[in-house]
Every structure is written in structure tokens, then in C-alpha cells.
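In this view, the complex is presented without one of its protein chains, the others remaining in place.
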Amino acid sequence: MLTRFLLMGLDKKAGVLLAVLAVLAVAVPVMALAAPPDSPWHLSTHTVALLGKYLCFALLAVALDLVWGYVGILSLGHAAFFALGGYAMGMYLMRQIGPRGVYGHPVLPDFMVFLNWQELPWYWHGFDQFWFAALMVVAVPGVLAFAFGWFAFRSRVTGVYLSIITQALTFALMLAFFRNDMGFGGNNGLTDFKTILGFDIQAPETRVGLFVATVVALAAGYTLASCVVASKLGKVLVAVRDAESRVRFLGYETERYKLFAWTLSACMAGVAGALYVPQVGIINPSEFSAASSIEAVIWVAVGGRGTLAGAVLGAVLVNFGKSYFTAALPELWLFALGGLFVLVTLFLPKGLLGLAAQVKGRWPSGRAMAAKPAGQKGI
Amino acid sequence: MLKTGRSLAAAAGLALCAAAGFAAPASAQDTIKVGILHSLSGTMAISETTLKDVMLMLIEEQNKKGGVLGKKLEPVVVDPASNWPLFAEKARELLTKDKVAAVFGCWTSVSRKSVLPVFEELNGLLFYPVQYEGEESSRNVFYTGAAPNQQAIPAVDYLAEKEGVKRWVLAGTDYVYPRTTNKILETYLKSKGVKSEDIMINYTPFGHSDWQNIVADVKKFGSAGKKTAVVSTINGDANVPFYKELGNQGIKAQDIPVVAFSVGEEELAGIDTKPLVGHLAAWNYFQSIDTAENADFIKKWQTFTKNDKRVTNDPMEAHYIGFNMWVKAVEKAGTTAPDAVIDSIVGVSVPNLTGGYSAMMPNHHITKPVLIGEVQENGQFETVSKTPGLVVGDEWSDFLPDSKDLIADWRAPMSCGNFNVKTGKCGGKGS
Amino acid sequence: MSAEDTLLYLDGVSVSFDGFRALNSLSLIIEPGEMRAIIGPNGAGKTTMMDVITGKTRPDTGTILFEGGTDLTALREAGIANLGIGRKFQRPTVFEMHTVWDNLELALKAPRRPLKTLTYSATRDDRARIEEILDITGLSPKRDRQAGSLSHGEKQWLEIGMLLAQDPKLLLVDEPVAGMTDAETEQTARLLKDIAGKHSVIVVEHDMAFVRELGVKVTVLHEGSVLAEGSLDAVSANQQVVDVYLGR
Partner (left out) sequence: MHRVLSWLLAALIAVATPAFAADLDPLVRALGTGTYADTEKALAKLAETGDTAAVPVIEALQTGDLHVRKADGAVVVARKAGNGVALTDPLTGAALGEADRSAVEKIKINNSLRRSISAALGALTLMSPNPQTRRQAADAVFKSRDVNALEALDTALAKETDEGVRRAMFQARAAVVLNSSAPDADKIAAVETLKARGDRDALALLNAAANSGGAEVKAVAERAIASVEQRLALWGAAQNLWYGLSLGSVLLLAAIGLAVTFGVMGVINMAHGEMVMIGAYATFLVQEVFRTFAPGLFDLSILVALPVAFLASGAVGVAIERSVIRWLYGRPLETLLATWGLSLALQQAVRSIFGPTNREVGAPSWMSGAFELGGLTITYGRLWIVVFAFLVFAALLVALRKTAFGLNIRAVTQNRSMASAMGIRTARVDALTFGLGSGIAGLAGVALSQIDNVSPNLGQGYIIDSFMVVVFGGVGNLWGTLVGALALGSVNKFLEPYAGAVLGKILVLIFIILFIQRRPRGLFALKGRAVEA
């Protein structure tokens, strides 16, 4: 049953991607730990962290593509779910510091000590347990998304209206987390983590471990997503995207379908955020900013909307470009990035994978077929 | 199937190459690399870009003098784009990939907090040039900006003594620097016998642009029959609309003076200062300071930027001091090795631009004079008060219950950033 | 007559958009197994009638009962569809991105809940049924083509096929032959006829020839209410109807 479900989901593109991930999962640890530092094959911790970050973004992109590429819900607020997952993990990491903070307070994180908070706010309890934090990583974004989606889809908020209120959601959350009174460290956010599950978070081994975890998470998320879109449910989702009212007249309660995809996507985003935080070492309200949500959308567009592999590709390439340009031409990189977006939208309406398919002289098969042709109405 | 197999192999190879491509080629350099970690885009570019240019100028100057240890200095500029995780990433890049000897950078506290673990992990050197909330001392960071006791407290004293202020509005942007500074000031003022109903604390979000009712509230608060002043820790962007509103609602410095800790010549350059004459700022440097060093510095700066209107400000001086301290320490140690420099830099003292010397203290903060200036019509500050001597930066405020027992001393044998004089142990207040 | 033994029962249904009355206390009764043709000039409220029956538009007043008991005005589209009311739109709307087969599979009578569909896989009977419909609609050779690539007529048939797959008690068919060649029209008529055997059908159509071909009871709508009812010959003899059509 399940195996068939999996087999159905995994086409060739998925195979290729999973293979790449598998290679990374093996090669990176070897190159980072085994190879001698002076050999050209050695990977610095910097590079490992970088790769890890890209893959986290890739997972976020997959999550986003699931709702946008397949259900046609353009979320301009997915960063919110990503950040919430991140904060859940961040709170666990803060609790792990314990008495090692600069003030040596047994329980309270430093930022609470010097703003002299007397005891831990209730919502910080339980985060000293990894299992609890891990649960929250999925639960918090999931519940928020469910509640939000429940109302929005029920009252049939669609298109740009939906996009804008997702933006309002993330914007409101950003302002809220900026408030120091919220007890999430305000603008400084959560940082200076020490250990995760007892391992020193800065040790190369731990970094590699986190990287591998990210690879696994991405592989799992990708597989799950492609199985979902390959199933009949997936077909319904695409149908909803292209002609929602028609689907209703077939007797499908489209709200439920949207809600399912939306919540699933939010949970995946949460996981991505949770893996992101320990690797970059900080989580701060600016992760909620509208800009970061829009950027995620752009990764998907660049890679190819409606193709999960495209989402991964887009996320990795755009972010690689960003890290490269910010160092290579710090003064001009915004031109490069901005120009890239314009060119992609003008000349690659189906993204890079779409281009690849065009070069092959046919539209991409399988998942990609779900890609919406340019010129149709709706977002 | 076979086809799939081949493409898998291809993909695998591709992945490997990609990974390898990242691996940085380690090569010997005949220059000393200096990292510059300031945002050139995003919200903080407005303040930080200037500091990038200052560093480039200082390095150029130093190279004209023959560099350091006979090697030329080579600046490495990166753009963390006002994105805090990116700060950490770029710091790591500078230290591991470019192998820089020292990094000059960061503006906001959050960016510093973000890179701090990286510098401690990779044992790098960071020179941080901006006034900040204190409550921190790291072996790898040198704080060349003001600590609260080098800015806030003297300013409040001045207002209380010279202006006879009895009622205080502590207005700030809602982030850690204003929060902490205001906490410190609150305790300090109360210790001076100010009643809590004579203190009004107000926080606004970043980039707050509509100040109508807050300014009105200040007016209201000021009409209680006691001399009132505003202590502003409002952050860069929000200041312009704030002062414009002040000017328009006709709050004159004679009636309700505003003393700011984050408003310098750069910020004023964006405002018509005529209505603001007399409002105050507390810094450790003003462009208007009349000394030979300063005149020379300003001249160099304006020629370097090819703009004879370009202003100078306090964080620029901080970089000037920090950079010279580093150079001196490196020459003293005869190497750029971080550990050696950390040991040799404590006690190093270099001329500042206000006609004195600043020295690096064991707590990695420096000694500075504290100046209070009044805004003039030409957008400059007129110094109205200067501390007689130099003030030592106090990393652990004496006015916060949890940090008053802490001190930092990075010299052997103590070498501790949060030594507790009560328990005699390193590592915070314990419990 | 009482509502109990009717399939569809509309009484005094009115709808207005921004003042314009699309339906004006419309009353209509469909017997089980009946096939009914509805004609009327543009703006007579034909499509709006379908909208209120299928729950797309809520009536301001009036009752709509299905199988005598169920009040349709209380339900949303999906619920109504699941009661066994299928609809075919004026403009053929099929899922262009899906293959013909997938379109039918989506329409096929089966559990409609997300988790059910997530784990769904077509049973032998399901496939047989789809094959059958492919034959009826003559789309077998194109089963793997993207629906978007079908011709206009083929899309119409595919949509009718989807209705069949849905296996509803009542079909609402909106201008099935609009823009069809005569040959296609005939074939469509044949299609509808042999559907009519097992289901009740409401056909809205302009094309008189086609209505005649169907040879069923005709209801004429005008300005949102019933103007005349009876055999085509009867209504076309009706002076009012003539006036309406000739716009006098």
C-alpha cells in the first residue's frame, strides 16, 4: 500500500534529485571531516553551513511550491511559518544554554536577565525538552496555518486578496516579535547557542550532523510532496487551481483540500526553519519580513513553478548567487539580483526547468505538467 | 532504466563537483587582509556605508605609510545586507575563506550578537565602533564605541545640573539598546531622587514615521509645571520624522530640550536644523571639535570622498581609534596572530580626535571623553560640556541588579568576561 | 401537487444583483426521470436558475427542494453535487492540465474526502466504468491527451462524460451544442437522450432545432419567471412567447 503510494510519487526527476542528495549526504561529511584542511577537496565549516542553509531554503521552497504551484495559493507569508519553526528550535537551544549564559542564571536566558524578568514566561516551559520543541516546530506553524486557512478558505478569500492577508499575517507577527515585552528577545532575537542534544553546536561534527539531518529532511519533504501531488488528491489540487468552482460542482469541498495542502506546507516550512536556526546561529524577527517571503516566491519562480525539483533548484541557485555576489561585487549585487528576477520572469515564464523542457522540445512531463501556462487568469 | 542509471551517475558527479567547487583554495598571501563587515544595502546601509569608506581610507593611509610589519594591508569588503544571519555567514567567510587578520564592522547590537559566536569559535578579532548597551565583553571583540556610562549618564547629569531638569521622558525605539539604556537611566535617576511619576518611558517600532501623538504626549507631560527634557534613544531612520514633528509642533530646546544618543552629524545632514537649534546630543566626538588631528582627519575624509560637504561623526572616530590601536598592537606583538594581538593590545593608547589619548582597557572597552553638544543651524554640534578627564567604558552597568557585581578583565591570569567580584568566580552571578 | 414526489421543486425563487432582478418568483417542478428543455431569450435568467439550484448563488427568497425533502438553499455547491445534482457549464470547463482519463477519474463517483483521495487508487470497476464512458463519448482514442488540447466539441462531450461518471440523479446542461457543427449537435442530442433514460435532465438551449430533436416538454423563461410550458409546438404557438422572441 504505502510502497505503491511511494512508487507512484517518485518519477525520474525525483530519482535524480534524491540521488544528488544521497551523494551530498555522503560526500560532504567525508570532505569536511576526513579530507585534510589543505587539500583542495576539503570543505570548510563555512561551506558546510552554507550548503546547509541552501538546503533549508530548498525545503521552504518545496513547501511553498506545493501550495502555489499546485493549488494556486500565492502565499506572501510563508516566511512566517519558517520563522515560527525557527523560533521553536531557537527556544530549545536557548534553554540548553542553561547556566552558561553571561549572567550564569540557571534558567533565564540573558536577554531576560538584564531586562530583569523575574521568572520564565509560561510559553517558554517545556522547551528544555527536545521532543517538545520538535513537536512545536511542526505544531505551531501547523496550527496557525490551519486556523488562518480555515477562515480564509471558508470565506473564499482568493487571489491577490489572499496573498495580501498572508502578508499582513507575517507583518503583524514581525511587529509582535520585535516587541521586547513578548519575551522572544525583541530585535536581537535568540542567539549565542551552545549545544544541541548535548553536542557542541560549533563542533564541525555537529555541523556535519545538522547538514545530514537537513539533507534527510529535504529528501523526506520532497518525497512526501511529490507523492501528494501524484495522488488523486494532487490531481484534485491542480484541478482546484485551474477551475475551483468546477471542482465544487463535482462534489469536492475544495476548502478542505486547500486547507490540507496549506497546513502540510506550513509544517514543512516550520521544519525548514528549525533546521536553519542552529546552522546560521541566530533567529530574529526580520525572518518574518515581507521581503523574505517574497524572496522565497522568487526562488520557486526562478526554478520553475509547479515543479518540485524546480523549487529546489531555484532556491539553491538564487541563494548561491546571493552569497557569491554579496562578496564578489558588494556594491552592485542588488543590480545583479534584481536584473535576474526581471529576466527570468520575462524570458523564462516556466523557470529554469521549463527552459530545460523547452530545449528538449516538449513540456516537462509528470509533475511539471501541472505547471500553469502563461496567460491564464488568476494568481 | 539504464538511462535513469546514467543520469543518476551524472547527477552524483555534478553534486561532487559542486561540493568541491565550494572548497576554498588555501594560498599564501604577501599582504595582510583586513575584513570590513558593514551593510552596504538594506535598512542599515544608511549608516554603515560611511564606515566602510572610512576603513578604506584608513587602510589607504596606512599603506601610504608602508603598511604594517612591512606588508601592505588589503581590505576585503563584503555586504551583509542588513540581514543578521548573513552577518554571521559573512563573518565566517572572512575568517575562514579570506583568512583576514582582523574585522572592522557591525552597527546594530543584533548584528554583533549574531557574529559574536563566530568570532569566538574561530578566534578572530572584531572591532565594533558604535555606542551600545553594554552588558557584554568578549575576548575577541573590542568595543571602541561608547558604553552607557560614556554617553547616557553624563548627558543626564548635564541636563539635571545645567538645565535643572526635574521631569524625564525616556523615548526610544523598541530594541535592546534603548531598553537597556533606559533601564539604567531609570535606576540612576531614581537613585538621584527622581520620583517615578516624573519619568515617562515610551517605545516605538523601527522606522516609526508618524510622531504626531507621541510628540503631543511629550508636550502634555511637559506641562506639569516642572522643567522637562526628552532623552532620546530613537534609532537612525525614525529620527528625521521625529525631529521634523518636534520642529513643526514648535517644541523649542529652551522649553523641552531633547538629548539624543544616536543622532550625529550624518543624521542631521538629512534635516533642516533651524527649528532644532539647542537640542542636544551626547557623543565622544563632534566634527566641530577644534583640534589639529580632527582638522586633518576631516580634510583627508573630504578629499577621499571627493565631497567637501561630507560630514564626520562619532563611529568614524571610533574606527579611527580602533584601527590605530590594532596597528599599534600588531607592531608591538610583531605578528597578526589573534592571541598575540589580544595580549598586546590591552593598554595600547593612541591619540583620539578630540585632543587626547584613548587607551584600550582590560575589559576591551576604551577610555573616551564625553561631550555634550547643542545642535546649530549649520547641522553641526556646539560643544557645551566636556568631561574634565577620560571616562572608562563600563561593560557591566552598576545600575542593573544582575550585572553590578560583574567585571571583565582579559589579561592573564583572570582572562574572564564576566568575573563576579562577590563569588570570586568567573561565569556570571551564579546562583 | 405536493412537493414530496417531485425530484426538483422550485417555488417563488427570486434573486437580484444590485437591483437587477435575475429571477422573479420562479416556480418550476421536475419529475423523477423527466427530461426538460428550458428556452428563453438572453437575460431570461436561465443560467441564474442553474446557479441557485447548484448553490452557486443564494436566492433572496423562495424554496428549492430536492427529492421532496432536502432544502438546497441551505447547502453549498459541494454538498448539493454530492446529493446527485450534476451541472454542465455553458462554456465547457474541463481540467485542461489533466488528461481525459484523469478528468473522468476526478468526476467518477467515489469518496470525496481529502484523506480518502490521498490514498485512492482506481479499482477494476472504476476503470471499467471510465472505459465505458470513454466509449459512450467516443473519446477512447484520446484518453491520454491533455484535456486542454481537445477540440471544442470534444470538450463538451468530455464534460458530459464527467457528468455520467458523477452518476447524478439530476443533470443540468447549459447550452450543450453552442458552437457545434450539425454532426456534433446530432451526436450530442443522441448522447443526452440515452442519458435521459437513467437520469432526470434539464437542458437549457437556444437552438430550436436541437430542442425539437430532443422532443421533450419545454419551459419558456422570461424576465426571471415562467412564461409558458408545454410541448415545443404548443409554446411556439403561444402569442406571448412569439412576442418575447421577436422582441415586440
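Note that the chains take the letters A, B and C in the order they are written out, and that residue 1 is the start of every chain.
Heads up, the rule we're going with is that contacts are C-beta pairs under 8 Å (C-beta built on N, C-alpha and C of every residue); 3 or more make two chains touch, one makes a residue touch a chain.
Model, not experiment: these values are computed from the prediction.
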Of B:E89, B:E121, B:E136 or B:D174, the residue in touch with the unshown chain: B:D174
Residue of A:N116, A:T345 or A:Q358 touching the missing chain in the full complex: A:T345
Given B:D157, B:E382 or B:D398, the one touching the chain that is not displayed: B:E382
Per the touch definition above, residue among B:E93, B:D237 or B:D409 touching the missing chain: B:D237
Chain B, residues in touch with the chain not shown (by the definition above): 40-43, 45-47, 49-50, 162-163, 174, 203-205, 207-210, 212-214, 216, 219-220, 222-226, 237, 240-241, 244-245, 247-250, 253-255, 257, 266-267, 269-272, 275, 278, 280, 374, 382, 384
For chain A, residues in touch with the removed chain: 74, 148, 151-152, 155-158, 160-161, 164-165, 167-169, 171-172, 175-176, 178-179, 245, 290, 294, 297-298, 301, 331-332, 334-335, 337-342, 344-346, 349, 374-377, 379
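Here is the rule we use: only the chains that are shown with their structure count from here on.
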Chain-level touch network, classified as line, ring, star, complete or other: line
Farthest-lying chain, centroid of Cα atoms versus that of chain A: C
Chain closest to the middle [Cα centroid of all protein chains]: A
Distance from chain C to chain A - Cα centre to Cα centre, in angstrom: 44
Euclidean distance of C-alpha centroids - chain B vs chain C, Å: 73
Contacts with two or more other chains, residues of chain B listed in rising order: none
Residues of chain B touching chain A in the complex: 4, 7-8, 11-12, 14-16, 19-20, 22-26, 40-41, 77-81, 83-86, 88-90, 92-93, 96-97, 108-110, 113-114, 116-118, 121, 135-136, 174-176, 179-180, 183, 203, 205-206, 400-403, 406, 417-418, 420, 427-431
Touch list for chain C against partner chain A, complex: 54, 56, 76-79, 81-82, 86-87, 89, 93-98, 102, 105-107, 112-114, 117-121, 146, 162, 166
Contact set on chain A toward chain C in their complex: 1, 4-5, 8, 228, 231-233, 235-236, 238-239, 242-243, 245-254, 256-257, 260, 369-370, 372
